[in-house]
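Excluded from the complex is one protein chain; the other protein chains are retained at their positions.
Presenting chain A:
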Amino acid sequence: MPHVLVVYTDDEPGVLTRVASLFRRRGFNIHSLTVGPTERSRQARMTIVVDAEEATVRLAVEHLRKQVNVLEVQQLGDRPKVVRDLALIRVAAGLDVRSEILQLAQVFRANVVDIAGDSLAIECSGGPDKIDALVDALRPFGILELGRTGAVAMARGPRASPERPAAAPPPASNQAMSV
């Protein structure tokens, strides 16, 4: 069953590798891993979706918590949450089907972000299921290019308080930013 982990890390070079290799070493299959900046300075936020048993995920969380660069780990588990994925889909769209595709996009509340002679690029965000459904719906027209971000997730309700005290990072040992 897919588990959603939200991991706050220092925004330093190599952190993404540390986190990813921790999963690789233990043979986890990562469904998706997204990284971006957060509301706090010099911190990154990762959303990691993995498919594994409950006990294995618990161990992964403990391993994550041991990482020097990890500030906080939230296991969203069964909690109510918002999970969003962004997709950019370039679909073949001759004049004869263009209006049909536009209608479809409207149904999915997707936006057209680029128009070429015989294709349209559509942007859609939503739960992974919704994106899957849109992709399926567009497939008969001919998908020319598809890019998805993987999930970004957040628990519903007030912000979950940090499970461990989060100390401020020391001066970065390297100037370059980004994980």
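The rule is short, and it goes like this: a residue touches a chain if its C-beta (ideal position, glycine included) is under 8 Å from a C-beta of that chain, and two chains touch if they have at least 3 such contacts; residues count from 1.
Definition applied: contacts and distances are computed from a predicted model.
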Name under which UniProt lists the unshown chain, selected from "Serine/threonine-protein kinase RsbT", "Ion-translocating oxidoreductase complex subunit D", "Polysulfide reductase, NrfD" or "Acetolactate synthase": "Acetolactate synthase"
Contacting the left-out chain in the complete assembly, out of A:18, A:84, A:130 or A:148: A:18
Omitted-chain contact residue, chosen from A:68, A:82 or A:115: A:68
Absent chain, residues of chain A that touch it: 10, 13-14, 17-18, 21, 25, 55, 58-59, 62-63, 65-71, 164-175
